[in-house]
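The complex is shown incomplete by one protein chain, all other protein chains being positioned as in the whole.
Read from first to last, the chains carry the letters A, B, C and D; within each, the first residue is number 1.
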Amino acid sequence: MQLSYRRAFSTILKRDLVIAFRHRDDILNPILFFIIVVSLFPLGVGPAANTLMKIAPGVIWVAALLSTLLSLERLFKHDYNDGSLEQLLLMPCPTFVLVLAKITAHWLITGLPLIIIAPFLGVLLNLHQDSYVALMLSLLLGTPVLSLLGAIGVALTVGLKKGGVLLSLLVLPLYIPVLIFATGAIDAASMNLPYNGHLAIIAALFFGSLTLAPFAVGSALKVSTN
Amino acid sequence: MNPRRKKRLAIVSSVLIGAAAVAGFSLYALNENFDLFFTPTEVVNGKADSGIMPVVGQRIRVGGMVVVGSVKRDSESLKVAFKLKDSGSETITIKYEKILPDLFREGQGIVAQGILTSNDTLEASEVLAKHDEEYMPKEIADAMGKEHKKPTY
Amino acid sequence: MTPTTPVLLSADKLTCIREDRLLFDELSFVVRGGDIIQIEGANGTGKTSLLRILAGLSQPYSGEVLYKDQVIKHCDDEYKADLLFIGHLAGIKGEMSSEENLAFYLKMHGLDASKAEATLDEVNLFGFEDAMASNLSAGQHRRIALARLWQSQNKIWILDEPFTAIDKAGVKKLEQLMLKHTQNGGAVILTTHQDLSLNSNDFSKIILEHQFF
Amino acid sequence: MWKWLHPYANPEVSYHFTGKLIPWFAIISAILLTVGLGMGLLYSPADYQQGNSVRIFYLHVPAAMLSMGLYLGMAIAGLTALVWQMKLAESSIAALAPVGATFTAIALLTGAAWGKPMWGAWWVWDARLTSELILLFLYFGVMALQNAFEDKALAGKAASILALVGVINLPIIHYSVEWWNTLHQGATVSKFEKPSMSIDMLRPFLLSLFGFAFLAGTLVCMRFRAEIIERNSMRPWVKALAKEHN
Partner (left out) sequence: MAFDSINEFFNMGGYGFYVWLSYGFTALLLVLLTINSKGKDKRIFKQINKRIKREEKLKQVAKRNASVKQNAQSDQKVV
């Protein structure tokens, strides 16, 4: 008997969220990492308010990128190790439903907290007062892209013993467009220039990866569980 | 509906919707002007289509041709100042304090990146010579009067 | 076992190569409704590989697996709806209780998840339903996974060493369940180290041997 | 077309076929490169703006074109491997990646050595340069992924997926960086109808371009053959070959 796609999606999503909440370290560690990386910069480049203001968008986004990367392994690794992944692939629902549910869970667990915490870090870095809305919007549109593209990388490397370093080599180049347009939007906002063009491109990236990543992830998972 | 057809329908429709969304947002973005690249005329008068003008203190990139006869070098330091123009009438002054690239010469197209210190002066942190895509020996170039190439900005 | 029952699954000239070793070459057989097929062979002869290929988790080097005369790649969803595979790894999450684990799988197959608690009793896990799976042993994990069989509506069962985690009484019970399943037109393909205590005409064997090439 | 291609989808046939190609490719590439680069270094005129530094052009542009072309070839092979399950396409990905990576590295290094005198900087974060650098990362990713899998068949499939994802992302990366910062001049030789290059420079350039292309072909064929025997090592014909090499 086949479940409707929506039921299958929500069942898997609920399962992943329950697991994540019972394993809180997994949620907290990437956020702590995010905060620590961001707070290292004033110590590294000096506390001059002007310098910080200039580098703030880049720093926040690069830190968000790295902490997403750190949390990516969890997306499929545990499931791979205990055999749940192959069971999930054998469930009577198309693979893309499974993949989308898992990526959504990952974003809710890692992307959303980043967005909530980002404005506070903006204050630490003396982010320009006009940039906060752009920061939030760019993160809101951009972090799902990070989860989607990252999932392709994890799916390819989940079966490997030493996948960690390889994962960053595969995934980070793909993150470049998001980084450029997101920081561009925040910069433009700080100069009181319109930034909806930047956001539109991030939105295009989001829809593009949303349509294509599930298929890439699906076939990559089939290779990895082989 | 049998599961196979249901799946195919789901895939085809989601790909179509996805492609439409990507195309829509990209087209919207292309109509938005979000370039921080200005020509001298645009620095002074604002961009022709959107009227966006750089503000003093903003970090921008300006591209144009070095006005012939405008290069003033300081005899004791590396300081150099020159005027930049494009096909329009306005010129702006670029100040720079590093070694200029070999291709830098009067009439040459350059891109300067730096901070706008007044509405027609740029303190450049970087000056890069932009060479064109034409390759030819010197004799032919001379014959064609290539030295004064019209600006392409 | 009457040859008139419809063919559920057939292997067509399966060849499997793992890390430069030929495990089996051009293996063909059919599985009909009502069959129990035991795959036998020493360690490293490719029993698990064969099961995973049949389940569609692995791709053979050459050859095809057909479900109701269609290549499984092309009828992926129908096949998955009719298949229950339990492999070496039980697929049980340590962060969920045994009942939640079982309920999740039942739900995904469109079954009544509220029966999970009662079903756990069948595999001697009565009283453990609220225990977090991380506190349970690997054997208990496998028993949670096996509990799915009692609710299963899937026609084809593919079981990799299902008896390792259960005691003698449990083995008997599971064998009876398999018989009942096949009498209803289902099929079971399994590997096991100990011999089945079923009547020899209730099941057939496929023997894998070391290949040299 | 498939009927025509069919015999070449047989590993043994393509092994011997590429074996026959290698000496020819090698000879052609040696001749073209000697003549082309010789002409480029000795006889072609200096540029009216860039002087003799323009001689780097004969290395830089062919290498850059090949780096893109080989990646595209890899992505097409990836698509073939995934859609038509052709195992030889997987071998060709493995063969193409190191060659492409080398040409990408050459394009980057010669570009830096050309950019320093012309632009005044070894490296600028320009669209072309940045996307070429990322192209190198993508090549490295494919190679690393390929090597990370012990099972060659899985390695091939994973690399196919990555090559395809990369080829979709490459133009996106390129345009995003282009929007972000651009200094590099426009493409020169794509305008074939009216090449903006004098014939004295175009000739050595085309010769060296084809010379490098044949060199890439030779190297790819060599690696392709090695990949074929590695993936078919249990086949009798490979064993017979191995005995000959003992």
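Keep this in mind: contacts are C-beta pairs under 8 Å (C-beta built on N, C-alpha and C of every residue); 3 or more make two chains touch, one makes a residue touch a chain.
These figures come from a predicted structure and were not determined experimentally.
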* Identified contact with the non-displayed chain, of D:25, D:71 or D:114 -> D:114
* Over the whole complex, note the residues of chain D touching the chain we left out. => 37, 41-46, 51-53, 55-56, 59-60, 63, 98-99, 102, 105-106, 109-110, 113-114, 116-117, 215, 219, 222-223, 225-226, 229-230, 233, 238-239, 241-243, 245-246
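The definition used in the following text is that only the chains that are shown with their structure count from here on.
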* Structure fact -> Chain with Cα centroid nearest the overall Cα mean is chain A
* Between C-D and B-D, name the chain pair that shares the greater number of C-beta pairs in contact. => B-D
* Asked: Using CA atom averages as chain centres, what separation in Å is found between chain A and chain D?
  -> 33
* In chain A, residues with contacts to at least two other chains -> 2, 94, 184, 201, 208, 212, 226
* Could you list which residues of chain C touch at least two other chains? => 59, 77, 81
* Structure fact -> The answer for chain B against chain C in the complex is residues 2-4, 7
* **Residues of chain B that touch chain D when the two form their complex** => 34-35, 37, 61, 99-104, 111, 126-142, 146
* Structure fact -> Interface with chain D, chain A side, in the complex: residues 152, 156-157, 159-160, 162-163, 166, 169-170, 172-174, 176-177, 180-181, 184, 201, 205, 208, 212, 216, 219-220, 223-224, 226
